[in-house]
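Just dropping this structure here.
Coming up: subunit A.
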Amino acid sequence: MTPILVLDQVSVKLPKGADRSHAMEEVTLSVAAGEILCVVGESGSGKSMTANAIMRLLPGGVTLDGGRILFEGRDLAGVSEAEMRKVRGAGIAMIFQEPMTALNPLRTIGDQIGEMFEIHTDLAKSAIRARVQALLEEVRIPDPLAAAKAYPHELSGGQRQRAMIAMALALDPKVLIADEPTTALDVTTQAQILELIRDLQRRKGTAVLFITHDFGVVAEIADRVAVMSKGRVVEQGTVEAVLDNPQHAYTQQLIAAVPPLKAPPPRAISDEAILTIDHVSKTYRTGGFLGRGQRVTHAVKDVSLVLPKGGTLGIVGESGSGKSTLARCLVRLIDPESGSIWLSGRDLASLSKEEMRAETRNIQMVFQDPFASLNPRHKAGELVAQGLIVHGTPRAGALKRARDLFSLVGLDPAAIDRFPHEFSGGQRQRIGLARALALEPKVLVADEPVSALDVSVQAQVLKLLADLRARLGLSIVFITHDLRVAAQVCDLVAVMKSGEVVEAGPIADVFGNPQHAYTRALLASIPGRGFGLKEAVLA
Partner candidate 1 sequence: MRIFALAGRRLVASIPTLFLILIGVFLLLQFAPGDTVDAMMAQMGGGDAATARDLRRFYGLDLSVMAQLGNYLWRLVRFDLGFSAIYGKPVATVIAERLPATILLMVASLSLAFFFGLILGVVAARGVNRWPDTLISTLGLVFYAMPTFWFGLMAIVVFSIYLQWLPAGGFEDITIGYQGLRRTLDIAQHLVLPTLTLGLFYMAIYLRIMRGSMLEVLNLDFVRTARAKGMDETRVVVHHVLRNALLPMVTLIGLQAGTMLGGSVVVESVFSLPGLGRLAYESVIQRDLNTLLGIVFVSALLVIVVNFIVDLLYARLDPRITTGT
Partner candidate 2 sequence: MDMTRRAALMTSAAIAANVINPFRAFAQETPQKGGVFTVHYGAEQRQLNPSLQASTGVYIIGGKIQEQLVDLDAKGQPVGVLAESWESSADGKTITFKLRKGVTWHDGKPFTSADVQYTAMEMWKKILNYGSTLQLFLTAVDTPDAHTAIFRYERPMPLNLLLRALPDLGYISPRHLYEGKGDIRQNQVNLAPVGTGPFKFVSYERGQHIIADRNADYWRPNLPYLDRIVWRVVTDRAAAAAQMEAGQIHYSPFSGLTISDSARLAKDPRFIVSTKGNEGNARTNTVEFNFRRKELADIRVRRAIAHALDIPFFIENFLGDFAKRGTGPVPSVSTDFYPADNGPQYPFDKATAIKLLDEAGFKPGADGTRFSLRLLPAPWGEDISLFATFIQQSLAAVGIKVEIVRNDGGGFLKQVYADHAFDLASGWHQYRNDPAVSTTVWYRSGQPAGAPWTNQWNWTDPTIDKIIDDAATEVDPAKRKGLYGDFVRRANTELPIWTPIEQIFLTVINAKARNHSNTPRWGSASWHDLWLAK
C-alpha cells in the first residue's frame, strides 16, 4: 500500500523563550490508505504539534524549519494558503480532544456540518441537508433529525464527538487526523467511539493518524505505532513489534509504567472498620421558580460502605456516577442530606461546622488537578505547614515538620521556599500529599490523585502512595475512573453508577468475575484489555 501521507525529516522551531528550541526534530513517518498509525507519547512530546504542522495551523511564533510533508505526492510545506485551504477538510480532516469546546456553542450541529459542503462544494441547501442526515446516521447518532437542529450544549460528550467525526468525514477525506479524540470521554463512550472510527476507516479506507498518550488505546486500535519523546520519533513499527518487544529504552519504560489490569495478590487487611459510610445520600435541586419546574438530581443514593483499618477502599465509576460527591461528603465539603459517616466512633455527618473544623485532623483529602490544588500565592512550605499552624502548632515547629514531610514524599526539603509554579505536576501532587499527611490523619481521601499526570509520573506517585501506606499504616479511600490504577492500588472496590453502588467487594473477585452487568460492561470497554496481563510490575 503506497503511503498517502509522508513526513520526511520535518522540524518545527519554537519562538525564543520557550522551554526548548524545537517542537519537532527531523520527524519521519508515513501512513497509507486503510491503515491506522498511532502516534503515542507523553505531554510535551510534540505529537499534537505534528498534527498542526500537517494542517499548517501552527500557533503564533511557531514556524516550519525544514523537511517535507507529502500528501498524495505533493509537498504541502510550500503550497499557497489558498491551495492549502482546499486540502484542509476535503483532503485531510481533523477531529479534536475537547468535545465541549470544539464546536461553536451558538450554531446548530446541522449548520456546522453543512458548512463543510458550503465551503468545498456548491450543493443546494436541500442537498446539503440530506447529506448531513446521511452522515449523522452513518455515525449512529440517536435521533439524527433532532440532533441536526440541536445546539452543542444539548448533546452528551459522546454524541458531540460523533458529530465531529461526521463533520470530518463529510467529504470522504483521504486522511483523518484524530488528536486524542477519546481522552476526555468516559470509558464506555470511549470504547464506542474507537469502534466507530475503526468501522468507518475499514469501510471508507481512510488513512488515520491517531494521536494518544494511552497505550491501552494503542493496543486496541493501532496497525502501526510511532513513539515520540521530546520532539523526536524514538521508535516506529507494527503494533505487535513495538508493544511486545520494545527496542528503545524510553518505550520500554513507558510500557512498564502502564498498570496491568490483573490485580496483585491480595494484602492482609484487618477486619476492624475505621470508617463506616451508612445510608448516605445527597440530592441537588436546581432551577425552578418557587418550587415548580425544579430539576432534582440524586447525586448519591443510599450508599453504605466500610473502610477497614490500614486498607484501601477503591470507588470507581464514570463521570457523573457520584463518586466525587461521596468523597466530598466524607470531608464535609458537601453536607449529605441523610445517613451518617462513622470515623472512630464519631458521626461526622451530624457534627456542627465548628465541631467538624476540629475533626478535620483525622480525615484529610488529596485533590486531582496539581495546578489548581495549590494556592499560587503561597510558598510550598507554608502550604504544607498551614494545617498544623491552624491547629495550634507554632510556626517554627510547623515549618520544621514541613521539611521532614518534604523528604518523606521524596522532595528536596530546601524547596519549601519555592512557589508552586516552580514545580512539575508530579512534584505538586507530592506537595498535596505532604499537606494531607501533615496532620497525621487516620483516613486519607484521594480524589483521582493521579489521573491528571502522565503515565510515567503516575507510576512514581502510585509507588510513593503504596510505601507510605505500608510505612504509616494509612487507610485510604481511593476515587478513580481508571480501572487499571484501581486494580494496582485498592484492596476493596465499589462500583458506582448514577449515585448507587452496584457492586462491591475485594478487588480480585469484583474484577475477576464481575456479578453486575454494568461492571462487566465497564471492564469490557477498557481498551487493550489483553495487553499488560503479564505479572504486576508494582507489587
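Keep this in mind: a residue touches a chain if its C-beta (ideal position, glycine included) is under 8 Å from a C-beta of that chain, and two chains touch if they have at least 3 such contacts; residues count from 1.
Behind the choice of candidates: all candidates are chains of the complex that A comes from, given by their letters.
If you're wondering where the values come from, they're calculated on a predicted model, not measured in any experiment.
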*Using the definition of touch given at the top, pick which of 1 or 2 touches subunit A in this complex.*
1
_Complex contacts: residues of subunit A adjacent to candidate 1_ = 55, 57, 85-90, 93-94, 96, 98, 101-107, 115-116, 119-120, 151, 153-154, 164, 167, 287, 289
